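Complex shown without one protein chain; remaining protein chains in place.
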């Protein structure tokens, strides 16, 4: 059923009784051309673009729980393409362009809101680092503006300009950045992929990966053996566990990142803002809650929850930046498990095993990458060659030294 | 030392003598500024801990405290800092003269007399005050006179040792942090009312 | 949606009571202090109450039922509950910078002068323009926005989203910085008891009597829980008296700490708990020196969950109308607050427990008009009780709908035969069973279990050390609460090594909790709400089911059920029960939502405590700080340090003029700079040199005693970690310096290398960064200056103390000091380290000694200018992405030893000759300014990533050369001296031509350094 204001009005008159399931809850068949493991945003987007761009429809997306139950539904909804290194820039910009046309493409309102992403700086050195980044963005045709203190004040007059421990001196602004309603991305891609014939199989956990003669032949699941010519892993957070099924060790650790939402209030802030001197970033959801976060907890974890030390750290950052937040109440905090890679950048590549493809290592940047990750991963799976925009995300870059280390933190995942 | 140079208190510019915070009743907390204390880090060479203990006992009359302990007689003695490492304390820096020579080959001795800002905390609400910053259980069943901890208070590294059951504590933080530490201390103590013994020397 | 209808009902047009006129206050009774009347305002109207009231009880006493408007449809809402689960009665409390949106009236304690306003309405609560949304309700079904507002794309940000955002949100947050302060504190105990009701009090008493250290936490200002709300007997006393006696005994125990007004909001790993104490929220403003709230971090060996249970509403048409309340809340208002929530009360119950309301209403002087029990049969005893009170009994029936516009006027009752009638009433008490509070149990990812006996989730497997008691554990009767509380409290103490005292055996009056929940009524009349605050109706759950959103998390996210400020405390199970019915499953098969912390919303300020404003992070001051302040220095934040950046003098137009003067003075005469911020590490021991050899990439084996050497440290991945110097003070004694930014990181790295990589090395390391004040004295007259402070007898002449020499000296008449002849500026220079307490005196002495030589103090700006003039890499170049080779340091790396980073730096991409390498730049037009962050492009090349050849890392205006200079990383830079490239800086609208040159701009032959 096509979604539009007319269908909504029509259904309103019929007591909403005519709506159909947004995607089929498919039972797994015994064989597919491509099996995508992971029904998160990336896996569903991959299925959609495999179908749409490459005409492959004999595809299953296997999800151990229900779709969208991982990081696509646990993040702080920020999208941006303000990266500084050539390995990242074209990829994230492609993602941003796909976001800009996504809703019309998949006929689903994911509330892509290009309200601007503002990164604050507090020293000359930080300003110059942002200038370096902004200039690289501009060279790639991406919008970037370096604001001075007054420019920042015009956007966010309520932050602390008078008594700050680390005074705000300006900011790097990407106006095209913003937020997207996270759950809707998973649901919208699921619906669009389903309409093109993709099987979305929920409650289907992969327990093994079958190989014959160095080639993948299928996956063992909680719902039986499923044969496949190609198997694509898109299970950020759990990548190492799947890789271990084929004895593969990866440059990845799983870490917990917490996220926070306040009670809903009337509009306070119109952009996404990042504090450059503390671990804090914030935006406001359309429903009114401030959505914010900070650093990862910093230890390996699969537990989807964090601890008080990080919570206090995030709130201190919030209060330091925006002292009016004091009486606003924290409503809920939760955690997601990240694939933290060794250089802070993702991997979209073939593996040493024919027919096994890897989309992993997204750190805390996976949500904004969803459309391009799906698009480029689909390209890799369909053509057995990397998409040019994701060509730098090779698995062997740690051996060759072609690292993509935006923060310069080296081989320590919890510092990226 | 016969220098004409005068040392500056680590608390100079921050601590003010007198009664502060809640004005009613007796002060809940008394703060005593401690300047000019002699401090040195003593780190045992590998395998020399026993020898170190013997020399300290024989020459200085000190016993080497175990993990989380402090052995002080009056204002002198040792505070455990880390495995194989202690902070030697004396009422004045001259009080540690001869320590390095006596321990040569057995332990590395490093003067730290200037590295810390020290304040003595006492009064009926001393524990309540410290519980606002110290994430270590200071209840008498868990932490008594003669115990010590290295921890952090208000994001500032701190070493704390309990002197008596009153209780009285000595608190040491890195010198450059003195101002911010005082900001926390005075904020946390205000609720109880506190008294500072004297003006810090400029 | 073009017509705005303002609807007004006749019955509601009576003026609101003003002044002291608490028409619904009972003549006596309740736990309020009738000797202490209080005045307050709601939406500007003056009202009155008593100490001990909540805002909600006081509003009800004054006959105010309409308290707020709902989120989406702006439906009138009243007071549902009497506790922290309240979804409807949420208001803005206080005003100005203290405005607190979304405050639950049911837990806000009344104080003199309290001001509250209703929210999410315009222009007023009674005439809310957006109430028209209710007319459009058929359109605003769950998830409708995912299906529309897509065309044209640009309209989302410009039109749709701003409209939606303005309509959404409930209260208005304060717009000014929070004027109150917050505290954080730590507490430790053997047994933590969460909840001060009958189970919690019993548990605390049992544990406390054993001598264990006990902390009892309760969110209410008065302990007792439901004992305060019910007319019950414990032993020979009333429940209230028993609670008071128990509290008195607990208060007499030295090892028991009672934290009332304190919400245990989160359970974290390893026995760590978060709680927030509302120290001053019951007052108009916090008293002087007291915080508004205090965040407690509690560490407990054992915890007893005795948080109680929350009553379930019924799902029927118009169940959100003001006047429809939970039956337990009705009893709370009657018994605890002496308030009649209505004069004509109807009871809608699915269990025996709801019948308690009957007697309580009658005792308080109200009239129960009807009891509708959804169970097919009602015991004769209950029926008799109803008849005696003059109430009708409808068994096997249900309430289908409600009437009234802004407050309840009547209910529509359907009897067992299906015929309906309207019964007039102004209050409906609903009793549909109780849900144990399993929120805290699930914070550590534990799932609750279904208890068929009470038709509710109860704690499943609890984390070790945690145990539930009373209603929180599914033991709903008072007798069970007392019994299990005492039992688990004693056991928890025993587990901590204390001998539990024998338990009191306490009888209670009989009670029955038999009930058969009615998950929803068969044929509701009107919208039947599941989640009140988020306006999620039963029809929305049906729609979610129809569209495939059947998993619990899908249901929640698609409909927003359970996502309002109450986090679904009264709605989660209702949603599950509907989905279970729709999918034909049992409730536990549908799943459980994972409850996240905090249990109730917590002020962000409480988490931050003292750490805001200037106290966000500690400030580290340099030893010369006082002098610098006296001189009017401009300071700059460098990590935690506050460093003097420059020292403006009268008549200087701007910072550049000051910095130029400072640089000129150093280069021509002498200057002093505080470099205490560098990390300084004493390294001693038999294997000190061996450790240094392994952590430094350049060789140190040949370093003699009395000499220092530049040191470069790599990370194991081959990139530069930091640089500094290593000075050999003795055969087995070295001092290593690290950069200001990396001091702590380098210390940690050395400890790692020593303790983990090479544990057999016999090394003693300690930071001496705080012990020594360290000053760079630089310039042609540096030696002359220092001779004025270094004690006679130390020869610091060029021969005795050449470049890179180091020694222990004394200064100022016998004060021990360390002297290093090292130079960051390229001038004849020394670094003098003196004990930090003498730092201020030493600085003043050097200024005095240098005065005849024209000394200047210089700050971090001049320091930076001079290091750029000399081409020294610093933080902008050592950025974690550069190799030693990139920085022109490749030649100094050791060939014949293993060291950290040796192998990984040889990876192909890191030895690619095409990598950007450090070179110098000057503007072709010398009048032009350079800027760091500009990228390099070949002349004539258009801007693109492919054409990018590197970037400018650092720039300075060189007074020595009279123009701007820069350092940068450029592809094959060293091969291209003399060539010109574009420095492209579009974010600052700059694009200039620069010439590539050596990074050493001043004194390339180092003639000044060694004189």
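As written, the chain order gives the labels A, B and C, with residue 1 at the start of each chain.
Here is the rule we go by: contacts are C-beta pairs under 8 Å (C-beta built on N, C-alpha and C of every residue); 3 or more make two chains touch, one makes a residue touch a chain.
The definition used in the following text is that contacts and distances are computed from a predicted model.
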Its UniProt record identifies the chain omitted here, from "Multicomponent Na+:H+ antiporter subunit F", "Fe-S oxidoreductase", "Urea ABC transporter, permease protein UrtC" or "Sarcosine oxidase subunit delta", as "Sarcosine oxidase subunit delta"
For the chain not depicted, the shown chains it touches:
A, B, C
Of A:298, A:355 or A:371, which residue touches the hidden chain?
A:298
Looking beyond the chains shown, say which of C:271, C:313 or C:548 touches the absent one.
C:271
Of B:81, B:162 or B:180, the residue that touches the missing chain is B:81
Which one, C:755, C:944 or C:998, makes contact with the chain that was left out?
C:755
Can you list, in ascending order, the chain C residues touching the missing chain?
268-272, 297, 299, 445, 716-717, 744, 747-748, 751-752, 754-757, 759-760, 896-898, 903-904, 906-907
Could you list which residues of chain A touch the chain missing from the display?
238, 240-241, 244, 249-254, 298-303, 307-309, 312-313, 342, 398-399, 411-414
Hidden partner chain, residues of chain B it touches:
67-68, 81-83, 85, 135-136, 149-152, 157
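By our rule, only the chains that are shown with their structure count from here on.
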Express in whole angstrom the distance between the two chain centres, defined as the mean CA positions of chain A and chain C.
23
How big is the gap, in whole Å, between where the Cα atoms of chain A centre and where those of chain B centre?
49
In chain C, residues with contacts to at least two other chains:
184, 297, 611, 614-615, 617, 619
Considering chain A alone, which of its residues make contact with at least two other chains?
none
Can you list the chain B residues touching chain C in their complex?
1-10, 12-13, 21-22, 35-36, 41, 43-46, 85, 107-108, 110-116, 131-132, 134-137, 139, 141-142, 154-156, 174-181, 183-184, 187-188, 190-191, 193, 202
Sort out for me which residues of chain A touch chain C in the complex.
3-5, 7-9, 11-13, 15-17, 19-23, 25, 65-66, 68-69, 73, 86, 89-90, 100-101, 103-104, 107-115, 122-123, 125, 127-136, 138-140, 144-146, 158, 160, 163-167, 172, 178, 181, 183-184, 187-188, 202, 262-268, 278, 284, 286-288, 303-305, 307-308, 311-312, 315-320, 323-334, 397, 399-403, 405, 407-411
Chain C residues touching chain B in their complex are 181, 183-188, 213, 288-291, 297, 299, 610-611, 614-615, 617-623, 626, 641, 676, 682, 684-686, 762, 764-766, 768-773, 812-816, 835-842, 845
